[in-house]
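As you look at this complex, bear in mind that one protein chain is not there, while each of the others sits in place.
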Amino acid sequence: MAKLIDVSDLNIYYGSFLAVEDVSMTIEPRAVTALIGPSGCGKSTFLRSLNRMHEVIPDARVEGKVVMDGQDLYDKDVDPVSVRQHIGMVFQRPNPFPTMSIYDNVAAGVRLNAKRMRKKDMDDLVESSLRGANLWNEVKDRLDKPGMGLSGGQQQRLCIARAIAIRPSVLLMDEPCSALDPISTLAVEDLIAELKNEYTIVIVTHNMQQAARVSDQTGFFNLAAIGKPGRLIELDSTSTIFSNPSQKATEDYISGRFG
Amino acid sequence: MTTTTGRTPQPSQDALAAIEQPLSKAALPRWAPWGVLAAAVVVALAVLLPGGTSVAAVAVLAGLLHLLLIGVVSRVKEGGRKAADRLVTALVTMAFLIAMVPLVSVVWTVVSRGAARFDATFFTYSMQGIVGEGGGGLHAIWGTVIVTLLATVISVPIGLMTAVYLVEYGGKSALSRAITFLVDVMTGIPSIVAGLFVVALFALLVGPRPRIALMGAIALSVLMIPVVVRSTEEMLKLVPNDLREAAYALGVPKWRTIVKVVLRTSLSGIATGVTLAVARVAGETAPLLLTVGLATRTNFDPLVGQIATLPVFAYYQYTQPGVPAQAGVDRAWTAALVLIILVMALNLVARLISRYFSPKGGR
Partner (left out) sequence: MSTPTRAPERDPGRGSIATGAKRPGDGIFRGTATAAGTLILLTLAAVAAFLMWQSLPAFTTDDEIPRGSLTAYIGPLLFGTVLAAVIALVVATPVAVGIGLFISHFAPRRAAQGLGYLVDLLAAVPSIVYGIWGAVVLSQAMLPIYGWLADNLGFIPLFAGPASASGRTIFTAGLVLAVMVLPIITALARDIFLQTPRLHEEAALALGATRWEMIRYAVLPYARSGVVSAAMLGLGRALGETMAVALVLSVSNVVTFNLISNTNPGTIAANIALQFPEAAGVETNVLIASGLALFVITFLVNFAARWIVARSGVKA
């Protein structure tokens, strides 16, 4: 069940360095939200703070609120591990577990948490997740082969299958296509379009066309200057951002006139 | 490029001539070093044979002659720079060959002298009730297995968890830096000092001079733990952070991520390191001399009584062979041979583990 996320007054730090400042936004359910902006403006940082992956980095911390389902994810007694079971993540570089087969990679979220599941249920889960990631037909005959043996694009879809196998409500994707060729990119984009029927999706991308193709709303991040924290400049429906943005900086960035 | 005005310094004619290098120079043919070597050997034989000689003497003289000849010939034909190059090539090759001399000599000696008692009796009998000939090293083989296994059982969990602490939890904390430093220190502890430490420790715990297998195992652990920590640490550092993050993002707690992803991924590397560490301590003699003593029969109890181990057995059979002395010395050589085989087999196993069990299809 897709869920709405409400972010308010979020400041994100690495140690004493304020990387992202004062972000407030609403991420709509059953929709794709794209985040764009120049390199180093804090898109990844912001994305990782949505499922509390940010604090995996030593000394990293967050101030502000991220509310999902009426629950502030940064509330003192919220378990970050449980947050990540609800908000899945796909990384820039495909990262299947090298010691595991394709099957085991998809089952990893369940297995690594030592959850017991009947063989039949597990088979079903793996199949439906791989189908969900549009990979089933390509790998159904070699489920016991190493996940590392797939092509880069297949590996990335395997990682998506792995992420949706734990049935999250939200899926975060950090430049999921940047390591892929155009055809694999298209496959993943098609997949995103399908997945949004069930999931809330947030995707970071440097590819303007991609943002325009897959997203329903788009947020533009920018740096005031080098060394200053990144900020959310504006968030609007994708068509508005690309045709008629309210901020000059957004227009400059999108049209390529960017310092 | 300098673009200063005024006079640009010009190199002298001599300097230019020295820099100038024709594309093809007079060069010795490819077989030249071998030819020179053959000549050197022939000359050495001619000089030394009349007075009666040894292989070693011929080799030494031939080596020196080779250096001399190749240097002179190359200098004349190819010039000084090339001659220096050839001389160094010959020198470093000789360094390698020199190192092979003791290796071959040790292996040859131990195999040829150890063969005498490398028989079924040696592997089926202990020294219980044996005076003079006969008897075997079965009790010592068991002893080495027991003490080494115990040491492994003590060292691996401690070493492994310490490495996990250093890589996954410690970060740059003071404790983690102190541990890193002390592990380095520990790597350099002389083995005999490790033995003394355990003797002193048990003198406090149970009174003077017990000698039991457990003490030996603890002494070996002091030597083994730093090796395990170092090699495991290296392996854990090689696990890409991507994989940890992939697991965290699936809602896997940190400890499960470490056990099931990080340790699992580096398993073959860790196993290799542990095997090499075992090989390193299996041949240790000095600490066992002080801590486990020697027995004539097989002792399976690590907590009671002295226990024979291969190195200590070899030591006493060699230094106190009894009558007839040859019987004891033969047993010493065979014990040494068994020990070498054991240690080299462990080394081989380590290489095989790292070759065949590391995760395939890396990026």
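For clarity, chains are labelled A and B in written order, and residue numbers in each chain start from 1.
Note that in this section a contact is a pair of C-beta atoms (placed from the backbone, for glycine too) under 8 Å apart; a residue touches a chain by one contact, two chains touch by 3 or more.
None of these values were measured; they are calculated from a predicted model.
Screening B:Gly71, B:Pro253 or B:Gly322 for touch with the missing chain picks out B:Pro253. Within subunit A, the residues in touch with the undisplayed chain are 1, 68-69, 71, 73, 75, 77-79, 81-83, 85-86, 109-110, 113, 115-117, 121, 124-125, 128-129, 165-167, 169, 198. What subunit B contributes to its contact with the hidden chain is residues 21, 56, 81-82, 84-85, 87-89, 91-96, 98-100, 102-103, 105-106, 109-110, 157-162, 164-166, 168-170, 175-176, 178-179, 182-194, 196-197, 199-201, 203-204, 222, 225-226, 229, 251, 253-256, 258-259, 279, 282-286, 289-290, 293, 311, 314-315, 318-319, 332-333, 336, 339-340, 343-344, 347, 351.
Note that in this section only the chains that are shown with their structure count from here on.
One inter-chain figure worth recording: subunit A and subunit B are separated by 49 Å, centre to centre, where each centre is the mean of the chain's CA atoms. Residue ranges on subunit B touching subunit A, taken from their complex, read 171, 240, 242-253, 256-257, 260-261, 264-265, 267, 359-363. The residues of subunit A lying in touch with subunit B in their complex are 51, 53, 56, 58, 81-86, 88-89, 91, 93, 95-99, 108-109, 111-114, 146, 148-149, 159, 162-163, 166.
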